[in-house]
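== chain A ==
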Amino acid sequence: MSRNTDKKYWLDQPGATDKVFRVVVLLAILAAIPDILALFDFVYHKHTSTDMEDIPVFYGLYAMISFLALLVVAKTVRPFLTRKEDYYD
Partner candidate 1 sequence: MSLVASHAPVLAIIIPLLAAPVCAMLRGTTFPWFLTTVISALSFAVSVQILLTVSDTGPISYMLGGWAAPWGIEYVADPLSAFVMLIISGISTGVLLYARESIAKEVPPHQLGLFFSAYLLALAGMMGITVTGDAFNIFVFLEITSLSSYVLIAMGEKADRRALTSAFQYLIIGTIGATFILIGVGLLYMMTGTLNIADIASRFDAIADTRPVRAAVAFLIIGIAIKLAMFPFHVWLPNAYSYAPSIVTAFFAGTATKVSVYLLLRFIFTIFGAEFSFGVVSLSELLMPLGVIAFLSMSTVAIFQTNVKRLLAFSSVAQLGYMTVGIALASEAGLTASILHIFNHAIVKTGLFLSVGCMVFVAGSAYLKDLEGIGSRMPLTTFGFVLGGLALIGVPLTPGFVSKWYLVMATLERGDFLGYALTAGMLLSSLLAVIYIWRVVEVAYFRPAPADAEAREAPLSLLIPTWIFIIGSFYFGIQTTVNVGFAEKAASFLMGGL
Partner candidate 2 sequence: MIDGLNPGFILILGALLVPLTSGFIRSLLVLALPVLGFAQMISLGLGSWGVIDMLGLQVVLTHIDPLSRVFGIIFHIAAFAALLYSLHVKDTVQHIATLIYAGSAIGAIFAGDLLTLFVFWEITAVSSVFLIWASRTERAFRSGVRYLIIQVTSGVILLGGIALYVADTGSLAFGPMELGSFATWAFLIAFGIKAAFPLLHNWVQDSYPEATVTGTVVLSAFTTKLAIYALARAFPGTDLLIYIGVVMVIFPVVFATLENDLRRTLAYSMNSQQGFMVIGIGIGTEMALNGVAAHASVSILYTCLLFMCTGAILYRTGTAKATELGSLYKSMPLTAFFAVIGSLVIVAFPLTAAFASKSLILSASLKEGYYFVWLFMLFGAVAVIDNIGLKIPVFGFFRRNAEKDPAPVQDAPAHMLLAMALLTGLAILAGVMPGAFFSLLPYDVSYEVYTASHVVTQLQLILFATLAFALALRLGVYPGLKSAINLDFDWFYRKAGKSLAITTGTLILTVWTAFINLCQRGVAGVISLAVDTHGDGKTMSRTVSSSAAVVAIVALFGVILLVAYQF
């Protein structure tokens, strides 16, 4: 393994994180496309067990909402839960 500290890392370049973010957005849109197309019964047929799943991009939206909920709850309870590291000592 090279221990060369001069080695340039792609992630260290300015704007790299922006690029990563853009890729993530792109991928998410790609994943949503089949659902959009399914609205027009195109290409792909959805197997659904619940009515909820008929909502377009249900899984994607549910993921976003879930994460939002998680963040809200976590940030709400944090002041009540967090103590200094030597709390129990």
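The rule is simple: contacts are C-beta pairs under 8 Å (C-beta built on N, C-alpha and C of every residue); 3 or more make two chains touch, one makes a residue touch a chain; residues count from 1.
Selection criteria: all candidates are chains of the complex that A comes from, given by their letters.
Remember, predicted model here, so these are calculated numbers, not experimental data.
Chemist: Candidates 1 or 2: which touches chain A in this complex?
Modeler: The touching one is 2.
Chemist: What residues on chain A touch candidate 2, complex-wise?
Modeler: 1, 3, 5, 7, 9, 11-12, 20-21, 24-25, 27-28, 30-32, 34-35, 44-50, 52-53, 57-64, 66-71, 73-75, 77-78, 80-85, 87-89
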